[in-house]
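Input: one structure, supplied below.
Removed: one protein chain of the complex. Kept in place: all other protein chains.
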Amino acid sequence: MNEREELNKNILDQMTSLTLSSEAQKAFDRFKLQGLPHKKLEDYKYTNVDAFFPKELSLRTNEAELSTEQLTKLARGIEPHLVLINGKVSGDHSKLPEGVEFQVSDSFKSSSEFKTDSLEDLNLILSQQILKLVIKKDTSPGIINILHLNTNSAINTVGASRILVEVEANSIARIAEYFNSPDEGSFNRNHLTEISVAENANAEHIKVVTEGSESFHFGSVKASVKANACLHSFTFTTGGKLSRNNIHIDLDGIGARGEVNGLYALRGSQQCDNFSHINHKVERTESEQLFKAVLDNVSHGIFTGKIIVHRNAQLVNSSQLNKNLLLSKKAHADTRPQLEVYADDVKCAHGATVGQLSEEELFYLESRAISPRDAKIMLCHGFVQEALNKIKHVETKKYLENLLYTEYEKDIHQRIREEA
Amino acid sequence: MIEIKNLHAKVEDGDEILRGINLSIKPGEVHAIMGPNGSGKSTLAKVIAGHPAFEVTEGTIQYDVNNKLTDLLEFEAFERAQKGIFLGFQYPVEIPGVSNFSFLHESFNEVCKAQGVNETTAEEFREFLKPKLDLLEMNASFLDRPVNTGFSGGEKKKNEILQMAVLNPRLSLLDETDSGLDIDALKIVSKGVNAIKNKYNAVLLVTHYQRLLDYIVPDYVHVLSNGQIIKSGGKELALELEEKGYDWLTKVQ
Partner (left out) sequence: MSQSDLQGSEYKYGFYTDIETEEFPKGLNEDIVRRISAKKEEPEWLLEYRLKAFRHWQTMTHPDWAKLDIPAIDFEDLYYYSAPKKKPELSSLDEVDPELLATFEKLGIPLGEQKRISGVAVDAVFDSVSVATTYKEDLEKVGVIFCSISEAVKEYPDLVKKYLGTVVPYTDNFYAALNCAVFSDGSFVYIPKGVTCPMDLSTYFRINAKETGQFERTLVVADEGSFVNYLEGCTAPQRDENQLHAAIVELVALDDATIRYSTVQNWYAGDKNGKGGIYNFVTKRGNCLGKNSNISWTQVEAGSAITWKYPGCNLIGDNSQGSFYSVALTNHKMQADTGTKMVHIGKNTKSTIISKGISAEESENNYRGLVKVMPSADGAKNYSQCDSMLVGAACSANTFPYIDVKNNTATVEHEASTTKISEDQLFYLQSRGMDMEKCISMIVNGFCSQVFKELPLEFSVEAVKLLELKLENSIG
């Protein structure tokens, strides 16, 4: 048996002792056939997950408790409404806003048919709780901050969790999920959020990956947007040793609209793989996508953006752009914008760029008396700001602007100032 | 104020575009540069401003700053801007993610610094901008939009003149500022330029059409062809060109 087979067998062996719901059993059967994803799979061409599933890895996370002081520290300035510690909800620390219905169950009922990859199957098998949030019809409860924390007792375990969000008709939902884990120790996180946005509803989902520097983050967002509803999705990644963000949006009703944006700012030897799939299933749907990458040192940024326009989906408008800024010689960008169009009366465009700051833009600023170094700083900042400007919820946007500046940009600006 | 002698310039790895330009501009003057497509008009403006795509192979640009003569070619683009050279772009560059306000503010403070004047705070600068916005009939909301992104052609050109008003340059090089503008926009832009110009500064207008010169009246008109100035005259020359085209001049060459 080779290494890969051993790995998969190890995982399967650990799972046989679990009691599974009928849905989870189906996922188990699928996983048995496919095993962990690997580089020969087109969808996982650039991501090697094996390193994060060592033999000693336990598939069950240990529960833990946190004091309020500890929590505040780990929350890094966020006021959380829902707290999950090592994948399990913490009743003590959670308080949801008025009007948001909350349930916890251990069986799974998905509202849509989504195809899954093996890490998503693993999520279904290993999630010990399914959390469900319902934003009731015609309400607008304000921001819901969900904080996913890992404590040291979660090292060498897979922390799996799953949240279903139902945004009912005509309501406005704003949800931000923060994924934090300590820098020391290797954490393996597997999380899936499923969102259904009913008619005329307006939802924003912001995912913030600020995991520790030795961590593996697998996060999947699957959404179904119904008639005349709108979903704004934003994926912000600065943390984790290896992160894989799956985003799958089905535009299911006439007039549905999806905005799928993201920013990944990496350094050292971080790797972030963003895999997005936007499905225009019916006519008159619209999608817009902007993903921006800033890659420093020897980091590796990956973007795959599939846009599929089904045969009867006429009068669809779709535009997609992935821009990569490479700050150092050994930084590496891979980008695959993909367009599959089966309907003819549509307007679809996509684009990708990789490179440094534009000479023309630099000259424009310099011709306004701004020194070359300041011009560079201004443009680097403008580059990330354009992506952050897509976030609708103002406080979250400001928080992330600040976070990005202190954790990432500050050092880069300093380096530019010190350049010869 | 500015004396250009035998200026030769080419595109990197390319052909020579300016082949010996001689031009002298004094404070208070308005010079118009006209000529057929490809003559090098835009290039001249860009070379004076220090655009990195061009290489000067011969010649000097003497610039008089406070009675001190310097060779502009020794300075980089941002230094020339700090010394009072302003280039109004033919195709203003879009810079998404950078707000118009912070861009203008930073630029203004750099010029202040270079000229030994105190920098401004954000509130002070906003106040400072108000009359300039009014002059160009621009709404304050422009300031919060990203630089030139999503602006119409006319709005972009107005934004250039707004910058000119803010930076108060000594020599403004306006590259086809009138292209793509309707009559109303043209009038506003010209009003702006005329309000800014005075006896201490000068304007170099690069233009194709006589129309702009009805609103911003030149003291001198020069015709550029094939990288050289082949004829200079007063504002009547522009009218003559309007009537006869360029052939009668270029054929003689």
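Chains: A and B, in written order; residue numbering restarts at 1 for each.
Criterion: a residue touches a chain if its C-beta (ideal position, glycine included) is under 8 Å from a C-beta of that chain, and two chains touch if they have at least 3 such contacts.
What you see is a predicted model; the values in this text were computed from it and never measured.
The chain we do not see here touches A in the full complex. Checked against the hidden chain, the listed residues A:247, A:278, A:331 or A:388 yield one contact partner: A:331. One of A:64, A:96, A:346 or A:416 touches the chain omitted from the figure, and that residue is A:346. The omitted chain makes contact with just one of the residues A:3, A:42, A:69 or A:98: A:42. On the side of subunit A, the interface with the absent chain consists of residues 42, 311, 314, 324, 326-356, using the contact rule stated above.
What we mean here is this: only the chains that are shown with their structure count from here on.
Partner subunit A is touched in their complex by these residues of subunit B: 49-53, 76-78, 80-82, 86-87, 89, 92-93, 95-98, 102-103, 106-107, 110-111, 114, 146, 163, 167.
Residues 359-361, 363-372, 374-375, 378-379, 381-387, 389 of subunit A are the ones that touch subunit B when the two sit in their complex.
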